[in-house]
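The complex appears here without one of its protein chains, the remainder shown in place.
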Amino acid sequence: MFKWLDPYAKPETLYRLCGLWFPWLMTAAFISLLIGMVWGLAFTPADYQQGDSYRIIHIHVPAAIWSMGAYSSMAIAALIALVWQVKAAQWAIGAIAPIGAVFTVIALFTGAAWGKPMWGTWWVWDARLTSELILLFLYLGVIALSGAFADRQTGAKASALLALVGVVNLPIIHFSVEWWNTLHQGATITKFAKPSIDASMLWPLLISILAFGLWLAALTCLRLKTAILQNEQHRPWVRQLVSSSLKSSVIKEG
Amino acid sequence: MVMFKAAFVREWRLLARQKADWLNPLMFFLIVLTLFPLGIGAKPNLLAEIAPGIIWIAALLSVLLGAERLFKDDFRQGVLEQLVAADEPMLFYVLAKIISSWCSTALPLLLISPLIALLLGLDATAWLAVLLTLLLGTPLLNLLAALGAALTLSADKGGILLALLILPLYIPLLIFASAAVDNASLGLDYSGQLAVLSAMLCLALALVPLAVLKALKLNVG
Amino acid sequence: MNPRRKQRLMAVSAILLLLSGAVGAMLYALQENVDLFYTPTQLLEGFGKDKIKPVPGQRLRIGGMVVPGSVKRDESTLKVSFDLVDTGPIVTVHYEGILPDLFREGQGIVAQGTLLDATNIEATEVLAKHDEEYMPPEVAEAMKGIKHVPPAKTYPGKTYPATSAPVAPAAAEVQQ
Partner (left out) sequence: MFEAVNLQLAAGQLLQIGGKNGAGKSSLLRILAGLARPDEGAVLWQHQPIDDSDFPQNLCFIGHLSGVQPQLTALEHLEFWQAAFGLQPADGYRVLATLGLAGLEDIPCQLLSAGQQRRVSLARLWLTQRLLWILDEPFTALDQSAIVLLQQKFTEHLSRGGAIILTTHQPLTQHFPEAQLLELAYRW
């Protein structure tokens, strides 16, 4: 099972791959973020009901979508870590969790800033907002748990298990607006029917979503690279890497 | 099944010899409840209004208080590693633990709930709602507390971490339980909230014991 | 079947049973409206089979449509009152504070507060829900007529000078 995964699970290979992908991902993320933000925040028309306030969706929606996207990828990594005992997957959990937590904070913060003028309140304890807040706590729990053990292996596995248990929260977040009579509006673009947003607003939003996704991927690559180096610091390939990079810098200086 | 009986009997013997383990959380619950009226002043209306919240918060804190000890002794004494190494049906051991912890921490709360209702000036309908939500909700408290205890078993600062991990997961429970009691005191129907509570309980009953099992094995290994 | 396998089978079937129980209970819960509020009719004629009426002083939530033309504002303070209607009876809501941007006459809102007397409610919070549709004003006009946009109130900011968020009038200028 999962034999095709084996070569990528090797830390050395994964390190090289992350190094290879990172510059491309980061460049693409930067360009699309620039386009999405400028287009969305400055050049789209105002909404017929909400006026200019609605523009915050260009930050709020991508952050919220990818806070869940990050959690799902973290949970997949957790499953791989627990079932197939792949070490690289354990490190991936630690790499993704803080990024996901930051995305969740962004989504909550922008949501509150939007809610005040629109609904008349910063915060209501309804299903969507509460479940998103629990997502943040789950991220924090995963981070705290992985650092709480004297034995780092146990910490990594325990946090993987917590990440898996927390998956029940994801469908609750997604369907909360349909299941309960909440203040939060229903899904706009992730529903199966035609998106209920005008094309002139949809395109910059889609670009922003793409940008946040690329950003997440790029940061994950970067953090995973660091985690691999940290965990494998005594292995021969890391020593070789360090000595060769030292040599090349000496040559450059000479 | 043999395992279940053995673990259950063992757990009850331990509870009988370590009365502080379950009496202290109960005392804590009662004291917290009596502190609230003192702290906010005994205005009957206000008290009845916030009573559901008080009862629920006191209940979940007292369950949390007794949670850490759940697997700690068996872990320290090496019982767990012997069970894991021999590959005994640990699921029954876990179930026996959770059930007896519910009996020792939550059941007494249910039994003294009429007294609490009297203390906080709740009427009969609200008391019934409190009783029903406690009946459906406290097993969930115990299940999640067991999960937290198992996850943080070999952690350095297990106790406080346990609270940090589990309290957020209690939020939905708290919301629906207090909404149910709220609706009851407003004379509205609250079967919807009760259904949500039972759905959460069924889900937790199905998944949490397995997660606890896995967490115990992780901490032993 | 060996005992070990039998136990595993029992565990799996118990889990499936519990999961279907969870789904069943959830489906039932979704049929019941969990987030309950009184409508004006229920407030005046009683609620449920027993026609229970809330008593003055009781906390409650009320939801309904704002009656067009009923919004009365105090000139010097933030006090405002408006009427809510569903199918017949009308109740009056009194509120002090900033109304949400999406508060419109003819739109649905939910207010939370205490009952003063049979038809008056002192609200502590007024909440407006908006839909998931986003479009520029021109498109809204073309697609829906001006259903969501009462004639004199094309731009949200201008309708409620005392209460609007400062960004809204600026938006209006940009549009023109």
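Going by the order they are written in, the chains are A, B and C; count residues from 1 in each one.
Heads up, the rule we're going with is that a contact is a pair of C-beta atoms (placed from the backbone, for glycine too) under 8 Å apart; a residue touches a chain by one contact, two chains touch by 3 or more.
Not measured: the values here are computed from a predicted model.
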item: Chains in view touching the one left out; value: B
item: Of B:31, B:85, B:115 or B:160, the one touching the omitted chain in the full complex; value: B:85
item: Touching residue (missing chain; options B:71, B:93, B:170 or B:190); value: B:93
item: Residue, one of B:2, B:40 or B:160, that touches the chain absent here; value: B:2
item: For chain B, residues in touch with the removed chain; value: 2-3, 5-7, 9-10, 13-14, 17-18, 73-74, 76-79, 81-88, 93, 220-221
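We take it that only the chains that are shown with their structure count from here on.
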item: Inter-chain centre distance, chain A versus chain B - centres from mean C-alpha coordinates, in Å; value: 33
item: Where chain B and chain C are represented by their mean Cα positions, the distance between them in whole Å; value: 34
item: Where chain B touches two or more other chains at once, by residue number; value: 203, 207
item: Multi-partner residues of chain A (at least 2 other chains); value: none
item: Of chain B, residues touching chain C in the complex; value: 49, 89, 91, 176, 179, 183, 186-189, 191-193, 195-196, 198-200, 202-203, 205-207, 210
item: Chain C - residues contacting chain A, complex; value: 26, 30, 33-35, 98-103, 110, 125-141, 148-149, 155-157, 165, 167-168, 170-172, 174-175
item: Sites on chain A touched by chain C in the complex; value: 45-54, 57, 117-121, 124, 126, 179-183, 185-188, 196-198, 200-201
